[in-house]
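The complex appears here without one of its protein chains, the remainder shown in place.
On to chain A.
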Amino acid sequence: MWDRNQMAARAAKELKDGTYVNLGIGIPTLVPNFIPEGVTVTLQSENGMLGMGPFPYEGDEDPDLINAGKQTITEVPNTAYFDSATSFGMIRGGKIAMAILGAMEVAENGDLANWMIPGKLVKGMGGAMDLVAGVKRVVVVMDHANKHGESKVLKECTLPLTGKGVVDRIISNMGVMDVVPGGLKIVELADGVTEAELRAATEATIVD
């Protein structure tokens, strides 16, 4: 099984040189630590920035420079700033090559649920619905099962959707699966995980 860092490292292999990418909160924020040598990507922060740098050194925090998680960050040499309408224009317009996001549930048809649990406090979808609807390729990084050991990779999502048929690839702690016609296709197994184990841990239909 992969740990959080190994999942982030696997997700980083998805990045293509010279592309613009949006990373969600959670494990996706670890992805920049593992960008392969020779690959340069520009990170978008949907609150209005291309070219997001690391956290500032202590004392260098700037209240006018934050990411979409409201954390203080820094700029890089090719940074550009713009307003929120322009930011989501580039998302909706398909200019962002890939989004790497967390998920609560994914279904075999690519449905994604990651914004609300009915009955719990509802915080809002932020930019997640716009991202999954607009970005060319959506890669989800998630634990394969919930705390009770139940599959989060399902035939159908039970939670309210963030997007319908939007996920292209799932990277979980057990391996990598693609959304294909008829279900999910196993692409890769995590270290120490057998195909039989992955199939047993997955509620969704797996196709060969």
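Criterion: a residue touches a chain if its C-beta (ideal position, glycine included) is under 8 Å from a C-beta of that chain, and two chains touch if they have at least 3 such contacts; residues count from 1.
By definition in this document, contacts and distances are computed from a predicted model.
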item	value
Missing subunit (named according to UniProt) among the choices "CoA transferase subunit A", "DNA-binding transcriptional regulator YhcF, GntR family", "Ethanolamine ammonia-lyase small subunit" or "ABC transporter permease"	"CoA transferase subunit A"
Selected residue (touches chain absent from view) among A:E37, A:D64 or A:D191	A:D64
Candidate in contact with the missing chain, chosen from A:G38, A:P77 or A:G124	A:G124
Missing-partner contacts on chain A, residue numbers	45-49, 54-67, 69-73, 75, 81-85, 87-89, 91-92, 111, 121-130, 133-134, 160-165
